[in-house]
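Here the complex is missing one protein chain, while the rest keep their positions.
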Amino acid sequence: MKVEIRPEAYDPWVEIGAYQAALPAGSYGASAVFVGTMRDFNEGDDVESMLLEHYPGMTEQQLEELAQNSLKYHGLIDVMVLHRVGEVRPNDPIVVVAAWSAHRKAAFDACREMMENLKSVATFWKKEQLKEGVRWVEKNTAG
Amino acid sequence: MKVEIRPEAYDPWVEIGAYQAALPAGSYGASAVFVGTMRDFNEGDDVESMLLEHYPGMTEQQLEELAQNSLKYHGLIDVMVLHRVGEVRPNDPIVVVAAWSAHRKAAFDACREMMENLKSVATFWKKEQLKEGVRWVEKNTAG
Amino acid sequence: MRISVMYFASLREQMGRDSDQLDLEEGVTMAEIWQKVSDQCPQENLLCSRNKEYAQWDDTAVDGDEIAFFPPVTGG
Partner (left out) sequence: MRISVMYFASLREQMGRDSDQLDLEEGVTMAEIWQKVSDQCPQENLLCSRNKEYAQWDDTAVDGDEIAFFPPVTGG
């Protein structure tokens, strides 16, 4: 299991590929992955950059817990959750959630569920830099 | 849109990363991906290799159609479907299905739906090489 | 009329060949074509296609058609 909060930009596909390469070969039949990426547009406005704040300690604990719960509940082989913090630019990946399992149902269910849990509980906050000034994002898009 | 049947082994994460790099930067907020990988174990038996047969022409047409339908129905930004054929070894990726959209709901829904459609309609057949001989896979695991 | 008939996967192995070329009367159904090549009625777990689209057993063939018979698909 890998859970990490990352203050620097990363390539999500390289991270997933590297992590998967260390899993027992031939054990997993299904990998379901979600990557959330920063768009340059939100609620009708151009967004130039974004500041991703979190509650150090609490957030890590929440991500560990949701990953661990998903691993057990869905009988997964492995799980990865990676979330960016700090200043983020359009096209930067923000979050990666990945689930590996023997068959596809568990991986699909777990990946989506972890993502919805992360969005509803994990203590991250987004502040957008627009041309006209800054604004805090007040709520997430429905899942 | 990219739809391909591939007779050689590939790295799914490299394929997805390369394809995504060509999408308009800042346009997509969500990428949902499924990768099906060959296991070394199926229905209680060790599997040494697998032969993936398909109906040339018909299969490509089916994959194009299901990708195109998903793109339109879910209002996606882009879609990728890549399927291996020929002799496959344990730990080789078999299928990649990816959906890019503005928000996560469309990407999640589309990725899973394309995968279920592919498994139920696309004209591929698997023949497993066991220690004790060969056998055709008779049906897919439920999704 | 002349049609080609293809077999895939375990069915190809059972038939001992991957295709046939047949001369048949116009209006023949998929079920009748299957009986012609196998001496059997269409059983469960047998699928057919006509010109690379899934077909029903009572669909009829026309000259030049590419017909195929195969077991349930197992890709992905």
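Letters are used for the chains, namely A, B and C, taken in the order the chains are written, and counting of residues starts over at 1 for each.
Here is the rule we use: contacts are C-beta pairs under 8 Å (C-beta built on N, C-alpha and C of every residue); 3 or more make two chains touch, one makes a residue touch a chain.
Note that this is a predicted model, so its numbers are computed, not measured.
Student: Among the chains in view, which touch the chain not shown?
Tutor: A
Student: Please identify which residue in A:Met1, A:Ala18 or A:Met58 touches the non-displayed chain.
Tutor: Of all options in A:Met1, A:Ala18 or A:Met58, contact with the hidden chain holds for A:Met58.
Student: In the full complex, which residues of subunit A touch the absent chain?
Tutor: Considering the whole complex, subunit A reaches the absent chain at 36, 52-55, 57-59, 61, 83, 94-95, 115, 118-127, 136-140.
FYI, only the chains that are shown with their structure count from here on.
Student: How big is the gap, in whole Å, between where the Cα atoms of subunit B centre and where those of subunit C centre?
Tutor: Result: the chain centres lie 27 Å from each other.
Student: Counting in whole Å, what is the centre-to-centre distance of subunit A and subunit C, each centre being its mean C-alpha position?
Tutor: 48
Student: For subunit A versus subunit B, what separation do you get between their C-alpha means, in angstrom?
Tutor: 23
Student: Residues of subunit A that touch two or more other chains: which are they?
Tutor: Residues: none.
Student: Quick one: which residues in subunit C touch 2 or more of the other chains?
Tutor: none
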